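All protein chains but one are shown at their positions in the complex.
Let's look at chain A:
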Amino acid sequence: MSNVLVNFLPPVHLKPNAGYSAQYDDYHYQATDNVSENGEDNTAGHKPRILLMGLQRSGKSSIQRVVFNKMPPNDTLYLESTTKIQKEDVTRSFIDFQVWDFPGQINFFETAYDSQEIFGEVGALIFVIDAQDDYREAVNRLHYTVTSAYRVNPNITFEVLIHKVDGLSDDYKIDTQRDIQQRTADALADAQMEHIHLSYYLTSIYDHSIYEAFSKIIQKLIRELPTLENLLNVLCSNSGIDKAYLFDTLTKIYIATDSSPVDMQSYEICSDMIDVIIDIECIYGAQNSASNGTTPSISGTDEDRSALASSPTVSAGSGGANGFGGADSLQEQLMSEQSQSTEREAEASSLIKLTNGDVLYLREVNRLLVLICILRQESFEKHGLIDYNFQCFKEAITDVFEFSNQRNKSQLADDNNIVDNNSE
């Protein structure tokens, strides 16, 4: 993976998203570029694309901003209505994806738009339905969109976000979902396309449900998922870890977890932990890395380290997640390796002990990924073992991504050859 990342290091490649170099400044949002600049990036052709569609005012842009641009949910109130396709490359995240935010009021299946171009390479089509509104129109539109897109590209996975469910009661939520599911299923059955499979998620930008939905959507597009999951399983069983998440640092989406069921409490506390670490990194982290415009990695120079050492332990507020009790003591250990070369190893780690005896342990896997584990205090006594296992895990992950990257490249090369041959 690090090889791939080096590609992004020169400022030239960062041009479209130059503003993101300071991405962890306080909520820095950037108007997304409407220009396609894929040409520069040779991997862009293979980026899975996520389409966000739905009626107007259903919350598409809000979702995009909250998940990918770290906008606070309350600020989405002031978003203007989208008028043209907003394309965004999520390059600095692990997930090499494009998110296309489609304005709700335009029909993209009219002849004026090249539906082949739009839907040809789509990995996932996310259709957003406003659950607080009358959704009959949205369901009709969903049916139309799904059937049309399916004709163009049958490989798309269709995901339906039943959105804005905050404020609805639990019973009402499930009723709404059931109703929408039934209506769509009936409509698809009438069109004799019942083999199209839709996944439904109840989401809201005001809690973690939107992140969980996106996690699941994106996991479907990650080919390495089974391998990652097995690696995590091995890590968990050999280190006595209760639950481990592999997070994309920027979006707080988990791209893999071990196979035990995800419970919301542990997910929320882990994703909150990322926020804590990022905040601390903003205050004490190295400036030079940010000026390189490269990394969200949490690392520091010698001065930073000494500054940290002299600073007392930072104690987090008691407002921890529900079942977990407040964070009792937060021991920040920002270990850093002196950077001689430009290719530094990301080595941030952090440890939070909770009052209920659980330990949250964060390790940075590479610049884009962090591993967060939840384990019992007793298991954490074998700290050295866990660290050793983590190193193995990290090497394995690096191997996996290098392998798949090479495979991608060779495929791309093959494709190009074919094209060349054809043209000749």
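Assume a residue touches a chain if its C-beta (ideal position, glycine included) is under 8 Å from a C-beta of that chain, and two chains touch if they have at least 3 such contacts; residues count from 1.
Methods note: contacts and distances are computed from a predicted model.
Peer 1: Can you pick, from "Large ribosomal subunit protein bL21m", "AP complex subunit sigma", "WDR59/RTC1-like RING zinc finger domain-containing protein" or "Isocitrate dehydrogenase [NAD] subunit, mitochondrial", the UniProt protein name of the chain not displayed?
Peer 2: From the choices "Large ribosomal subunit protein bL21m", "AP complex subunit sigma", "WDR59/RTC1-like RING zinc finger domain-containing protein" or "Isocitrate dehydrogenase [NAD] subunit, mitochondrial", the unshown chain carries the UniProt name "WDR59/RTC1-like RING zinc finger domain-containing protein".
Peer 1: Of A:Leu202, A:Ala348 or A:Ile397, which one is in contact with the hidden chain?
Peer 2: Only one of A:Leu202, A:Ala348 or A:Ile397 touches the chain omitted from view, namely A:Leu202.
Peer 1: From the listed residues A:Ser237, A:Thr355, A:Gln391 or A:Gln406, report the one that touches the chain absent from this view.
Peer 2: Here the residue in touch with the unshown chain is A:Ser237.
Peer 1: What is the set of chain A residues that contact the non-displayed chain in the whole complex?
Peer 2: Per the touch rule, chain A residues meeting the hidden chain are 170, 173-174, 177-178, 181-182, 197, 199-200, 202, 216, 225-226, 229-230, 233-234, 236-237, 258-259, 261-266, 323.
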